[in-house]
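A single protein chain has been removed from this complex, and every other one stays in its place.
Going by the order they are written in, the chains are A and B; count residues from 1 in each one.
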Amino acid sequence: MLILECPNCGVMADETELSAGGEAHLKRFGPGSSDEEFEGYLFHRANPKGVHFERWRHANGCGKWFHAARCTNTLEVFATYTAQTSTVPDTVIAAIKAKRPDWSHET
Amino acid sequence: MSTRLASGGRLIDRHTTRTFTFNGKRLSGHDGDTLASALLANGQTLMGRSFKYHRPRGVVASGAEEPNALMGIGEGGRFEPNQRATTTEIFDGLTAKTQNHWPSLDFDVGAVNAMVPRLLPAGFYYKTFMFPRPFWKHVFEPVIRKSAGLGAAPKDRDADRYEHFYAHVDLLVAGGGIAGLQAALRAGQAGLRVLLVEQTAHWGGRAPVDGVEIGGKPAEEWINDTLQALEGMENVCIRTRSMASGVYDHGYALVYERLTDHAPEMGGPRHRLWRVRAGQIITATGAIERPLSFAGNDIPGVMLASALRDYVVNWGISPGDRTVIVTNNDDAYRTALVLHEAGLAVPAIVDARPSATGDLPQAAREAGIRVLTGTGIAEVKGRKSVTGVVLCAQAGEGAATDEIACEAVAMSGGWSPVVHLWSHCGGKLIWDAERSHFRPDAARAPTGHDGKPFVITAGAASGAETAGDVLADAKTAAGAAADALGRSLPDLDAAGTNDPHEEPMAPVWIMPQGAGPAKRMKMWLDYQNDVKVSDVRLAAQEGYESVEHTKRYTTLGMATDQGKLSNINGLATLAGALNAEIPAVGTTTFRPPYTPISMGAIAGEARDATFQPLRRTPIHDYHEDQGAYMEPVGHWRRPYTYPKTGESHAESVHREVLATRNSLGLLDASTLGKILVKGPDAGKFLDMLYTNMMSTLKPGKCRYGLMCNENGFLMDDGVVARLDEDTFLVHTTSGGAEHTHAHMEDWLQCEWWDWKVHTVNITEQFAQIAVVGPNARKLLEKMGGDMDLSAEALPFMGWAEGRIGGFDARVFRISFSGELSYEIAIPASQGRAFWDAALEAGGTWDITPYGTEALHIMRAEKGFIMIGDETDGTVIPQDLGLNWAISKKKEDYMGKRAQARSHMTDPTRWKLVGLETTDGSTLPDGAYCIAAGTNANNQRNVQGRVTSTYHSPTLGRGIAMGLVLNGPDRMGDIVEFNKVDGGTVAAKIVDPVFFDKDGEKQNV
Partner (left out) sequence: MRRYSAFAIAREAARYHQGWERAWASPEPKRAYDVIIVGAGGHGLATAFYLGKNFGITNVAVIEKGWLGGGNTGRNTTIIRSNYLQDPSAAIYEKARSLYETMSQDLNYNVMFSPRGVLMLAQTEHEVRGYTRTAHANALQGVKTEFVGPERVKEIVPIINIDGPRYPVLGALWQARAGTARHDAVAWGYARACSDMGMDIIQKCEVTGVNTENGAVTGVETTRGTIGCKKLGVVVAGHSSVLAEMAGFRLPMESVALQALVSEPIKPCMDCVVMANTVHGYMSQSDKGEMVIGGGTDGYNNYTQRGSFHHIEETVRALVETFPMISRLKMLRQWGGIVDVTGDRSPIISKAPVEGMFFNCGWGTGGFKAIPGSGWGFAELMARGYSPLTAEFGLNRFREGRFIDESVAAGVAH
C-alpha cells in the first residue's frame, strides 16, 4: 500500500487516492513518425527492476498528475515532481544518486 | 483425565458460571475461560481430528498457534468453522462442535487412514489415482475432497456486520506483553501518537505466568501500573482482542479487532478491521515454543510445556495427575515447578541435554523432582490419550530404558521469535545458532517509502529470553522508533527483574537422535496436516530439496496455523536430511495474515445495497416507483424498460418504441456525460481529441464527434455543443464521463500543459431529459416558456437556452432515435420537477417513458452505432463507415498515427453493414458470419459477426448490424451466421439504416 507525496497539493497521498499511469517522459510520436518510433512510443516500456520514472494522478484528491521516481524492487520513492516536464529534473537525479550511487540515468 | 484444580487460575472468576454446549453436551466454565480451558476443566481432552489421517487430537497450545483444537462455533447465521478453542472465550449459550469426523469425534470412520499411514506418505496422491482416467474426477477426487477439508461450510447468510476504522499514528506497537507495554509507555511518554494492540483479552503476556518480578514487584502489578499510565495518556490508544494481522508497504498495517466474539449479546459490529498507517511499527509479538519430535508426540495429552503451564496458572487446570516433562532447555522446568506447586505429580523431567545445572533445574531437584539428563522419549503410550512414556538414551536409537505412567507430557524444544510481522514486508532473518532459532536481522529491516526501516522488534520477538533482556530490548526499540520519528526519549533505566540463571538450550530435532524409520513415521511435525519427520525426509530423498518444494510436497506448514509450531522443526529435519546447515535451507515466506481473519471483516460494511456506491439520477426515484426493470450502467442504474402489470419485458419495450415513434416518448438521459471544456485553446484541444474538426463549430451549434485513443480504437462518441467562442460542452456516453474527463486531463496536464484549457465534469449538475417523437415540439410548446422551438429558430443540431414552463433549460435539438427530439438539460435540483411536469403535460399525447432497450432499438433502426456494441476496443471509425466524421484537414488527432498502421489500413478489415434475415427472424446476439473451410488450428473460418441485433417493433422483423468482410461492397449478398446449437441463419447484407433513410422524421 504505497504512499506518495503529491507535489501539487503537498499531501502524503495513500495509494487509494491515486491512480497509476505507467512510464513517464514518453515522447509522443504522431503522424509522420516511423512505424518503429510509433511502436516504441506506444508499447515499448522500460519496465526496469529498479528505478522507474512513472506517472501518477492524485485522482481522488486534487486531480492533478505528477511524476514519481520509484524503485520497483524496494518500492522506495526517491522523489515526486511535476508532470509538466519532458525530462527528469536534475534534483530528482541527484536524489536518486544520493541513495543509489551505482545507478545511472539512461535516456 | 484433566480437571479443574480446587484453587488458582488467575484469569478465571470462579464466582461466575457460564454454560455452553460441546457436541450437544451442556458444560460449564467461568468468566475468563477459553473454550479450551473450559473443556479441559470438564475432562474433555479429545478436541478434534487431524486433516489427513483423522488422528485423535487434543489441545497442544494455549494461544493463536494452536493447530488441533479447531471447532465449529455458533449456529445458523452465526456459525463459523475452524475456530481455535484456545482463542475462543466462552459465554453463555456458546455452541461448539468438533470437526472432520464421521460419525462422531470418539469414533471416526476416517481414522482408517491412520491404520495405513505407510501407504499414505507425503505426496502419495501424485503417484497414484491416475488410472483409469475418468476415475480421478468421478471417484478419487470426490473421496479425497470429502475426507479433506476441516470444518463444515457455513450455510446461512452472515447475521453479523463488520466495519473498518482508519488510524494514523506515529507508532503502532503490536503485542501487549511486557515488551509491548514497555515500548508503548516510553513512546507515549515522549509524546508520540501510539496505538498498542494485543491479540488476547489480557495484557502482560507470559510474564505473570512465569513468575517474573519487575522492579521488585510481581509482573502483574507492573503491568497494571503501566496500563494505568497508558490509559492516562491522550496520545495513546490501547486495544485488547486486537491482532496486528499484517504489515504492508510504506508503513501500512492491519489490526483485526474482535469486538463481540466473546459477548455476542453486546450487539454492534462483530469485527473491526483497522487500516493503520504508522510512521514506525514495533513488533513485540513474543515467541512460540517448539514441540519436540518423538514418536507419539501427537497423542492427546502431549502439550507444549508453556501451554500446560498456562492452563495451570491462568485457568487452574490439572492436565492429569502425572505429567512428564521433556525438554532441551531450562524454561520447561518452570512447568514442573508450577505443577509441583499445584500439588500435581511430575514423575520425571526428561532432559535431552547431557547436564542441567541452571537455577531452574536446581530448584526442581530441590523440590524433589527426578531429573533425567541425556534422556529422551522413545515413545508415548496411549491412543486417544496419553497413558505413559517410554524413555531412552537421547544419544541412542530408542531402546527402552524405562517406562513411566502419566496422563500428560509437557514438551519444550526451545523458543522461536514470532517474526511474521517483521517478515511480511521484506524484513530478513538471521539464524541464531546458540538459541537455534531464526530471529529478525535488525540490519535488514523492511524499508518504507523513504528507503528507511520502519519495523523494529522488541522483546522475545527480537530473540530476547529473560524478562530483563526483554524489557531492555523494548526500551531500545522505543528509542529507535523515536529516533526514526525525529523525537528523543528521556533516558530512564529499565526496571530490574528477578531472572534466574538459565543454561543454554541444546538443539534437539529428533528424539532419540538415532531414531529409525519406524519411529520417524510416528514423529509429528505438523499436527493438523499430519506431516511427520519421515515425510520431510522422503521429500528430501526424492529431490524436493528447496524448502518451498518440501512444504508443498508434504503440506508442512500449510495448515490453518501456517506452521507456527512446525516450521523450524521441519526446516531442521530437512536440513538434516540434506546434510545442510539450517540457514542454508532457508525459510518459506511469511505472508499475512498472522492468524486467519474473517472475510466479513475484510469486506466491511460493503454488502447488498451498499456493496458499491450507487449513483442516482435526479429522476431515479420515479423509475423505482414505477417498478422499472433497472440495469447497472457503471455505478448508475438505468431503467431498461417500464413494464406494466402483466407485460413481459419484450412487450413493454415494444410498446415504448411504438409510442415514441408514433407520438411521444420521454427518456431520462441524465447519465449522459457532460464535460465543460473552456479556454482560448479549447477548440484546438478538441481537434486533437476528436477525429472531427471541432474548432470550426459555430456557437449555437452541435456536432457529433468520435473520440479515439492513441491506439486508434474508438473509445467514445457524443455530441459537442459550442456554448460560446471559448466554451464547449462535450457529451460522452453514459458511464464514460469520468474516463473521458480523466483522459482529457491526462493530455492537458502531461502533454499540452501550455495550452489554455480548463475542463470540468458537470455530469451530475444537470438532469438531461429527452423529449422524443412527432409530438415533442407540441409538448414543449404546451409547457410554455420563452423559447422559440420552431424548426426555423432551433433547427436540427442546434441548441438554445431559455425557459420551458417554469424551468431554466438548455435545449439540444439532437436525436438518437431519428425522431423529432429535444434533449433538455435542467439544473439537477429541478430535474424531477421538470420530468413530472412533462409527464403531466404529455398526457394529451399519451406520453410514454422509455428505457435503455427502446433507446437501443430505435438507434439500431436508424443505423446509429453504439459504443460497446458496434465497438469493442478493437474497432476503428473507418470500420464503421464513419469516415465522414474523420477530418482530412487535420494534421493530427489522437489515434491518427495508429490508424495508419498496416493492419488498420488493411482492406480486408470487417466493415459495418446492416443485416436482415431471409426469414424475418432476429439474428442471434453475438453470432459469427461463417466462411468456407477451417484455419491452421482447425477452427472454422469466419468473415464477420453481429454487433447489434433486435426485433424491430417499427418494422415488424429482425434487424441487425454487423461487421462483415468487404461488407459495404456486398450489398444484397446472402451470408450465413452461426447458432450455438450448430445450425445457421441466412441473412442479407443491407444498408445499416433501416428506417427513415432520408431523415424526414427528425428534420421537421
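Heads up, the rule we're going with is that a contact is a pair of C-beta atoms (placed from the backbone, for glycine too) under 8 Å apart; a residue touches a chain by one contact, two chains touch by 3 or more.
In this text the structure is predicted, and so the values were computed from the model without any measurement.
**Student:** Please pick, from B:L230, B:L254 or B:V772, the residue that touches the omitted chain in the full complex.
**Tutor:** That would be B:L254, which touches the missing chain.
**Student:** Looking at the full complex, which residue from B:V112, B:M130 or B:A650 touches the chain that isn't shown here?
**Tutor:** B:M130
**Student:** Among B:K25, B:R607 or B:K997, single out the residue that touches the unshown chain.
**Tutor:** B:R607
**Student:** Suppose we count only contacts with the excluded chain; which residues of chain B make the list?
**Tutor:** Per the touch rule, chain B residues meeting the hidden chain are 51, 78-82, 118-119, 121, 124-131, 133, 136-137, 141-142, 144-146, 148-158, 162, 246, 248-249, 252, 254, 275, 425-426, 517-518, 521, 534, 538, 541-546, 548-549, 552-553, 555, 558, 560, 562, 589, 591-593, 596-600, 602-604, 606-609, 611-612, 614, 631-633, 640, 711-712, 868-869, 872-874, 898, 901-904, 924-928, 930, 935-940, 942, 945, 978-980, 982.
**Student:** I need the residue numbers on chain A that touch the omitted chain, in ascending order.
**Tutor:** Residues in contact with the chain left out: 1-2, 15-16, 19-20, 22-23, 35-36, 38-40, 42-49, 52, 54, 70, 72-75.
The rule we apply is simple: only the chains that are shown with their structure count from here on.
**Student:** Which chain A residues qualify as touching chain B in the complex?
**Tutor:** For this pair, the touching residues of chain A are 1-4, 14, 19, 21, 28-33, 35, 38, 42, 55, 57, 59, 63-65, 74-78, 83-84, 99.
**Student:** Quick one: in the complex, what on chain B touches chain A?
**Tutor:** The contact residues of chain B facing chain A are 248-252, 277, 426, 447-451, 710-711, 742, 745-746, 749-751, 753, 891-892, 896-898, 900-901.
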